[in-house]
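The structure appears below as structure tokens.
All protein chains of the complex are present and in place, except for one that has been dropped.
A and B label the chains in the order they appear, each numbered from 1.
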Amino acid sequence: MTVTIPAMSGVSIAEIVTLVSGRYNGPADRVIRGVATLKDATEDHLSFLGNQSYVPQVASSRAAAILVPNELDADDPRFIRVAKPHAALADVLDRWFNTRKIPRGISPLASIASSAKIGANVAVGAFSSIGENVVIGDDTLIYPNVSVYDGTQIGRRCIFHSGVVIGSDGYGFVTIGGKHRKIPQVGIVRIEDDVEIGSNSSIDRAVLGETVIGEGTKIDNLVQIGHNVRVGKHCLIVSQVGIAGSTELGDHVVIAGQAGVAGHLKIGNGAQIGGAAAVFHDVPDGVKVMGSPALPFREYARRDVAIKRLAKKRD
Amino acid sequence: MTVTIPAMSGVSIAEIVTLVSGRYNGPADRVIRGVATLKDATEDHLSFLGNQSYVPQVASSRAAAILVPNELDADDPRFIRVAKPHAALADVLDRWFNTRKIPRGISPLASIASSAKIGANVAVGAFSSIGENVVIGDDTLIYPNVSVYDGTQIGRRCIFHSGVVIGSDGYGFVTIGGKHRKIPQVGIVRIEDDVEIGSNSSIDRAVLGETVIGEGTKIDNLVQIGHNVRVGKHCLIVSQVGIAGSTELGDHVVIAGQAGVAGHLKIGNGAQIGGAAAVFHDVPDGVKVMGSPALPFREYARRDVAIKRLAKKRD
Partner (left out) sequence: MTVTIPAMSGVSIAEIVTLVSGRYNGPADRVIRGVATLKDATEDHLSFLGNQSYVPQVASSRAAAILVPNELDADDPRFIRVAKPHAALADVLDRWFNTRKIPRGISPLASIASSAKIGANVAVGAFSSIGENVVIGDDTLIYPNVSVYDGTQIGRRCIFHSGVVIGSDGYGFVTIGGKHRKIPQVGIVRIEDDVEIGSNSSIDRAVLGETVIGEGTKIDNLVQIGHNVRVGKHCLIVSQVGIAGSTELGDHVVIAGQAGVAGHLKIGNGAQIGGAAAVFHDVPDGVKVMGSPALPFREYARRDVAIKRLAKKRD
């Protein structure tokens, strides 16, 4: 499977090089008719080197041209050298090769509360439900089967994938005589501009006040964000991560897949949490933690080496 | 964002103190117009101290009155002392400040099988699907985009959030000659009274007989309950927990976020399983386990200290 352009005429390598401001010394008039991975590419395809581990695939790839990072220590007449191959790839796909048909406008099969305020150029897919007093900013795209509870505030240019639930009740109970009484969750969720949320992710409303997802943050699939969590701007939260109630993330935080963060913690600006880590303590600005329970990277590595040696010694 | 009461008139602190049976020595006729966290509260707000870690926020809070636990070792004329601040908060919110608009009645956009038996005062949201022979007890609230498969039995006063799936097939296959043959899942799910299930959680039907969620149990978001699991009464199962097939939980079990419990196990009454724990063995009544693989708390702590010392020694 490869992506082919709508017009059969194709686009020349010269045009691509100009768009991405690349350095290229090969034949510039060759015509590109699709974009593919190194493995899948054929003679009329553009490809890209997105990760050093794929360097061995370059030689055998049939691609006509390959976007590579400026600093790549190898040579090939097919290379188009750029600062960031992924950014160049995005440029090329957006300009010529993105022919996907995504939802446009408000589907007649969506349910929109009469009190909701919907911005300009908003798309809401079939079977999506927009509750009372919801506000949605301009150019936001909501795929089918999304549930937005009452009172949610959504910024501009957001993307919510199918199965997303925004504003469901936080997990708040008080136990009296062995029974769990529900604490009404009367706060809301506020999502700032340019946030993307992956399929089947859940973001709970606050017990009081707001659960907040900051501007430009990207959330992957099946992620849990608890009530009163505050996520900063431009964070990356990868699939199946869970963040428990009232925890606050700074800006530019990265949390890798399946990691969990306990409640009432502070995760500093630029902190990085490794895949499958279990975080039970605050993480200062810029610190990287790993493991379960999560430890600063050096301490994690030190313990790992110590256990490895211990197990060896006992043989 | 704060919660404001519908009538602008507000409610006096005296009325609040009476409702929650609190002890209070400050000015009783002051009018409260909303409830907010310590940080967000302004001069006409009630706030509460839900967790000792927030004590440092009391001094700087602008709240007019604060619900605090009787035993709090500090003093402030704004304190309303009560046995359980969260319970008092719930009382106040339920009485005066819960203005949310939740679904009422059966949405004309829901799909209800003709053989389903729906109790009195049941709400079913848009795009929720209720399968054949489902029974739903009185006063149960089903949000939009919930899927209830055929044969499911649901008690009274339950709450199911958006994206919940009840009664999907258990993961049952028998491998013959390298291929996996499906074992028909002909049992059902039975959910007792007063169960709440968070958004995007899945509860599989039994292969034979029943998967059971006991009375008063509260399940958070993105939780997986396998086929033939039996969860006891008044359990707390936090977000992203997974419980594999045929495992039985006693009553009052607490399982913290992202923990997993293997299949065919018995988890005793009042057992507690820590966050991100991976449980591969039975847990006796009242025992607390942690870690991956999960160990009784003392053993877990002993190993943790041993590894820490070992890593230090090697420096």
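Rule of thumb we're sticking to: a residue touches a chain if its C-beta (ideal position, glycine included) is under 8 Å from a C-beta of that chain, and two chains touch if they have at least 3 such contacts.
Computed from a predicted model, the values in this text were never measured in an experiment.
Colleague: Could you tell which one of B:28, B:55, B:135 or B:183 touches the chain left off the display?
Modeller: B:183
Colleague: Just one of A:14, A:102 or A:176 touches the chain that is missing; which is it?
Modeller: Only one of A:14, A:102 or A:176 touches the chain omitted from view, namely A:102.
Colleague: One chain is left out of this view; which of B:12, B:42, B:99 or B:168 touches it in the full complex?
Modeller: Of the listed residues, the one touching the omitted chain is B:168.
Colleague: Write the list of chain B residues that the hidden chain touches.
Modeller: That gives, for chain B, the contact residues 111, 127, 129, 131-133, 145, 147, 149-151, 163, 165, 168-169, 171-174, 176, 178-184, 186-188, 190, 200-202, 204, 206, 208-210, 222, 224, 226, 228, 240, 242, 244, 258, 260, 262, 264, 278, 280, 292-293, 299, 302-303, 305-307, 309-310.
Colleague: May I ask you to list the residues on chain A that touch the chain which is not drawn?
Modeller: Its contact residues with the unshown chain are 1-3, 35-37, 40, 51, 53, 84, 86-87, 89-90, 93-94, 97-102, 107, 109, 125-127, 143-145, 159, 161-163, 196, 198-200, 216, 218, 220-222, 234, 236, 238-240, 252, 257-258, 275-276, 291-292, 304, 307-308, 310-311, 314-315.
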